[in-house]
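Only a part of the assembly is drawn; its chains keep their places, and the rest are absent.
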Amino acid sequence: MLQGFSVPLTPEGKSTLVTQPPWHYSSDCLAIEYWADPKAIAALLPPGVTPESKSAGRAFFWFLDWQFTASNDELTDPARYQYREAFVLVEALFERTPINYCPYIFVDNDAAIARGWTQGYPKKFGSVYQTRTFSAPSPAAAPLVRGSRFGASLAAHGERLATARIQLEEKVDDPSNIFNRPTVMRRYFPQLAAGRQDKPAVDELTLSLTDNLAIVDVWAGSAELAMPRVQGEDMNLIGPLRIGRGYRLGMAYSVTDLRTLKNYVRSEG
Amino acid sequence: MLQGFSVPLTPEGKSTLVTQPPWHYSSDCLAIEYWADPKAIAALLPPGVTPESKSAGRAFFWFLDWQFTASNDELTDPARYQYREAFVLVEALFERTPINYCPYIFVDNDAAIARGWTQGYPKKFGSVYQTRTFSAPSPAAAPLVRGSRFGASLAAHGERLATARIQLEEKVDDPSNIFNRPTVMRRYFPQLAAGRQDKPAVDELTLSLTDNLAIVDVWAGSAELAMPRVQGEDMNLIGPLRIGRGYRLGMAYSVTDLRTLKNYVRSEG
């Protein structure tokens, strides 16, 4: 009997990229609020997701240092399971509900790509870094205090796609009115058979479900963000026209389920 | 209108990991013939693929330096599209036809992972190297002559999964009786929705279709191959009990189509 949540399927299941849920995550995050061209955001939205005029192009660029574990002590194998991620969330509506939609996302780990595609995150490989907070006091420690500065960057295939910096100003006691929208993605798996290359085998609008969400140690401050134009990528189409606040926080949750909001394959049939 | 053969889908389609076929490939390859435990191979085969008793565990371990292009001059963007690959092919039968089945495969490029999953190759991220032939004469050049030595290796997440060496002995004028089986894969995309995590959305047995296949400059010689046991991988289950000939060759083909041999989802329904 072959085993594995994802490929490769093997008798012992030890080689599978992704083990069975629950998947547990804890992270340190930098998030930069910004406003993009609302028409550029509208052009990225999948069917059934509509622009939110009140948002006026509001988006967040996130950088995350993740630690992952499933049920086999994966967190003690950091070479295989620790990873870094960067993504954009744009504000939009799904049937009048305010949501965040994820059009671009990059990680530096193959298991994270595989889990992401399963959920609907359109992950590609990237190189992601963020300044960390260390407990041993030093000019290099970046403690969570007023005035500390953090940088972050995303590159893919040797092109710098985003660079950010924030400077902490104040602790945020209640982040619930900042980070409170559900995340919506497009789960998609193409077909290669001739004549069906424009008819994906899987094409769904999905909603991320997170158990035991914890958001801790939230700080806000001033922010810088650049998303330069490069060859072979078009994320700069939703680059910043105006930049808001920068946030530094910890976030954890578990994943055991996924909700399908729309099945584009059936609805076309 | 959103564009892209794969995620992410964007208005201009420039960020898509995979552009529309045709996909063109040219490569330099090392291939090591070896024999694994036939029971270990049998345990890896998907439904409908059966052990081939005559093969007695015969397999090939391949290392490939690939250059890829689609229709947009991708070969002049080698940072994004040139890649390296390593995989195992095990001999088996599909409905009495001799085939090669691919249970393990590694690449160092995200577009190659995405194209591979679409076809059914269970690709993971790895670090792959092989000795190259250079035209400028030197003890470092490894020319295609009797006595030249080539090495190759595969690692993933800092674990060495395979190491090989071959020494050229003679040119092979007709490789058609060595490399003549079609390649069969399992195309697989899981579901994350609770209660359906063991019911993949896509689960098919597929046959690789290659146009304009060219195999050139084939040399054969003696070979060494090691596939050590490491944490978190089980490819060593089909490690070498006996090693045959080593080959060094050039190979090119194009991909525009894929054949489905079996749809496991429907057949279960």
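When the chains are written out, they are named A and B in that same order, and each has its own residue count from 1.
Definition applied: contacts are C-beta pairs under 8 Å (C-beta built on N, C-alpha and C of every residue); 3 or more make two chains touch, one makes a residue touch a chain.
Everything numeric here is computed off the predicted structure, so don't read it as measured data.
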{"item": "Oligomeric state of the whole complex, in copies, if 2 are shown", "value": "4"}
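Everything below uses one rule, namely that only the chains that are shown with their structure count from here on.
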{"item": "Interchain centroid distance [CA atoms averaged], chain A/chain B, Å", "value": "30"}
{"item": "Contact footprint of chain A on chain B as seen in their complex", "value": "2, 5-15, 17-18, 20-21, 43-44, 46, 77, 79-80, 103-105, 109-110, 113, 117-119, 122-125, 157-159, 186, 188-194, 197, 201-202, 231-235, 237, 255-260"}
